[in-house]
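The structure under discussion is supplied below as structure tokens; questions concerning it will follow.
A single protein chain has been removed from this complex, and every other one stays in its place.
By letter and in written order, the chains are A, B, C, D and E; residue numbering begins at 1 in each of them.
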């Protein structure tokens, strides 16, 4: 294969076949994918969780991961947030003509590795190569599917009065890492993306505690936005204890320079767990037993104070709204 | 909402929520999507078919369809080619900052309409907005899932000696339509894309004829490439009767000017059906009873002449190889 | 020194005591106004506002440089952004500020304008070098804190022989604006929290007129909760005694004479000019303009840009809010239709505007 | 007239009769060579080749303009494509033609070059107008069929005052190349199928030397199966009689004097020059060069491009194939490593090359 | 690369003809700059790279067909 990706590699012709067999099958190989049918044949049954995400992160390689591993983690996590065991994944690559083949191989290898680690098979895929300038380097879509193992499945509208709000670790690491790679921003932070597959931990959690009401990963928009979505859907108020929210000093420092709030920065390896008060200690115990949840802690409670809103109880003991942003200035973190 | 798509609409914040609720939910509305969870909860069982495709067609609006309807048809068809009833779909939008909102709405409306017509629910999705220049207008990924209703499912490696090769209608319509929209190509053809959801017809076909060996839609790379894939996987020879292959005169004419072969042009609403000789008449009858298969005909036979190859028997009665192209000169037809 | 030490200025325990003292000492409403958007945000974000005694009335003055950037100035930079030769460079704060017909820089980018958000004006040097065939125009917005950084950038550009950098200079200075505000009879403020970082540059002397001419108190204050609480307690004491003072509480950062080198650099490049303030109007001598000796950088000259006053916004109560006559949520437009996503008046424009802070942080 | 009428030239029934006649009349092998890539493709694509009697030996001459474009010419346009000022315009045929180190235009695009595939050279006028700050360079490749279209485009460009269009002129002419080929002692061909569309421009006279000088037959022929079969039958008859003729069988398109207007326009702009043919070498007077009066369009002059001969390719048997001494699949490199995706020699380069046609269409 | 196709003139404007290719409704534009004479509507042109190279001579075409038929007569 040539040292750059050419349009021919997305043509459906011989060049496409070479790319698929020599690169994708090589790194993703499994019986179903290898058949190269229009669709994969899967055997599943009962209640399924299905989720999709497109990944357009810039830069495509960043401390702690790359677009390939991120594309696995993002989707595996979304499936697992439903109390499901992620089983199968599809991937759709859109590649810019001229992308170094070595970069593509690194990404595909990283994706294969992440999928094996998460225990999911990539069973079907699609590759498009578009003319130079029609896409920025590479975008990846992944769609995942898994078996839901609890009934009812955790859901964003299932938070209830009195529920404890837990977070699995520090917030803002991924968002600040991406910012730190931006040219022109003259800061350096010893921090890396938290991008990780949470499914093994999440499955353990719901198996032992099927009482979990909500699980959700605070990705784009960060903790604040995700909690606002949940309080909005569940019509409860989340009272958050600012001092309890774990934020790395490096992330705090980076945010102070840029005038940003870490609660709005993206995470790619954290989850919120909302469940009845009485199970919160047990949940924390399970979370902390896993390296991906070792900094887990309780950060708030669902109350009836301001239904639909998130209220931050500040370090001073004051209260203020933690609203949803209109948009954000920081593009392409996922 | 503003008259152009802004980065904010992909931020995960309020602007994103407005876009989702006012545009996507409005056109796609169904119970599962409306819950806006990280993943959709589906109830299915048994053998499932799952397929994904990214759509990067340029132009995004073309005679006979647009990228929204195409994104439904492409995936619905791939699922149905497995002898499955397509049930659910996900969609991932990647939108260029500055895309006219009216264009986006047209595309989303068209996608909603196509999904309803195909009888699939769009149950979860993802929207990214990337900076101007980071993508060319809009790309859409769809992933579909359906219940396989035959055992074994049709498969690209299941063609057998003596099988009849049927095509559901004229070839090259989509590819030539897209070429006809290209600036600088001074030809006009009264032809439109054949983009269509074939699932209702395909389901009828396999229900009545579970003996079907292969069903496949000759998209990128056209009839020639798809047949080469099948003969390669099944290790049989496809002897094709050139005179029997239906090609519109408009497509023939356009190809003659450009020096192209219609057998390599993409189709988005046609399928190849390969099945035991004795069922071919029945299959054609079923196909012709549906408007989408009214021009169906038999175009060839699987033999042992040149295993793995496609042989064209020309109008003169000569024989030649119908090979696979290295790549193609015609980008972004899907 | 250490960061732990600096964190003492946020000590919750001491804050609580300050608040208790305040509650105990307050006899009647104390109406105070901060003149710096960073204070506005600090007071809301820390939760301090929710802890202040009812009798403390918190008002926000014309303290956000983005909010007071005049409609005509906004339209001028939006017009310029549409120019194909131009790459606009700007602080992120300006990206959403609306001009006429709902235009803003975010939408301009969507329409094809090239706009680059910079963290420091220094970044424009690199931008200019990387785009030698284009004109990089930096939108010079900000008070005395910021103006010297632009002046220093211009000096560096001249030194490096950069020919394609321009500054669209809309800088404003704080003391004369305060004077204009205070000269309004309707003003109803007991004391001012003065902008700490502006003062780090200009020192404390330029504010002395507040006590002398208007008999009001004013404190140069830092941005930590204790800084603010301490200043409020002082004002309570002074009012009890019937006194009015201008004092510097932010001595760790602010010297009496400020940063003379920065002031020098600022006035080497800029000179005072009459300026239009959004929601306030013309304030003589309250703006900065590029001196003739530096006109090679002057985007206004290059593009013949002039700034004219225009009719005030219908229904917007910003005038009353800036003067402390009304609170944001007393404006009938607040929240509907006026929101940060769709601001009607200046106070909703920037995240540091008083209406925006109310909208974003205040619990009902 | 009608298309139905034209389709009669493909009538399968008549073809069969022609083939039967051929079989009946053939006494020994007839080795014929076509000199036009379009004939090569027509013979393979129609399936005609598989129907020809075994005694008919089909050989492909130097008839594809892409294949005979010299290695140095290919490197020259690849070098130029990398120039940032340049937008290359080209027929699609050249996109995959390999230069040294495996370079080609497709890879150049991936590396950032701007290359635009055009259907007609006329399209370059629009391209030049749309990109006034860039230089549009059209790669002028092709025989007499194509050269007049480029000449007409240059005339139109001058008329429209277009200043930023250049032609990288590598055009070649057929008759002298045939002469060179025939002068080789090793040549083993009984008769030639002459390029119909080249002849539409130059007429039939320039080929008369084939019979006169070399005592071989040659027929100007159309591209439909019957055109080709009819010409082959004639050659069989002539050989029987021991005669050699040059005749025109494509009279519906080709006049004795060709298209005098097109020839005039072509030579108004171009003049003959010695040219290097890939796989053959230097053929005096067989190329076209832009005349001094038109040098404002001359990319070679503008960029100081000269074309030098270089060592022939190792292992490639194209020389023998072009002369009819070997068939493509007799080359040890055929199919491995030499394929259309990764061509070693000229005959595998374009889809009209004889090795490429073998690879693409021939059944084992 | 010498590919040229016959097409029927359906309209002419200035030096450009719009021509129908094959029996369907596909048309292509061709410059008439290289043609010595102006074609009539309904005549056939042979088009290469956007230029008409020649007007197709119907009588010659018929003659050719006749001679082809003659050549195999009695076969």
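Convention: a residue touches a chain if its C-beta (ideal position, glycine included) is under 8 Å from a C-beta of that chain, and two chains touch if they have at least 3 such contacts.
Note that the coordinates shown come from a computational prediction; the quantities given were computed from them, not determined experimentally.
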### Task
Mind giving the shown chains that are in contact with the missing chain?
A, C
### Summary
Of C:137, C:152, C:165 or C:235, the residue that touches the missing chain is C:152
### Sole residue of C:95, C:137, C:198 or C:269 that reaches the chain not shown, by the stated touch rule
C:198
### Summary
Only one of C:8, C:163, C:213 or C:240 touches the unshown chain, namely C:8
### Summary
From C:32, C:77 or C:143, the answer for touching the chain not displayed is C:143
#### Entry: For chain C, residues in touch with the removed chain
1, 3-6, 8-9, 14, 17-18, 20-21, 24, 36-38, 64-66, 91, 93, 119-123, 141-143, 145-146, 148-149, 152, 155-156, 195-198, 200-201, 226-227, 230, 233, 249, 251-255, 259-262, 265, 350, 352
#### Entry: chain A residues touching the omitted chain (full complex)
186-191, 248-254, 256-257, 259
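By our rule, only the chains that are shown with their structure count from here on.
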### Chain closest to the middle, measuring from C-alpha centroids that were averaged per chain
B
### Query
Expressed in ° and rounded to a multiple of 5, what is the rotation angle of the C-alpha superposition of chain A on chain B?
180
### Query
What whole-Å value do you get for the distance between chain A and chain E if each is reduced to the mean of its CA atoms?
62
## Note on the structure
When centres are defined as mean Cα positions, the distance from chain C to chain D in whole Å is 73
### Query
chain B to chain D: how many Å between their CA centres?
38
### Message
Give me the residue numbers in chain E that touch at least two other chains, ranges are fine.
### Response
3, 22-23, 50
### Query
Multi-chain contacts in chain D: which residues touch at least two other chains?
106, 119-120, 123, 341
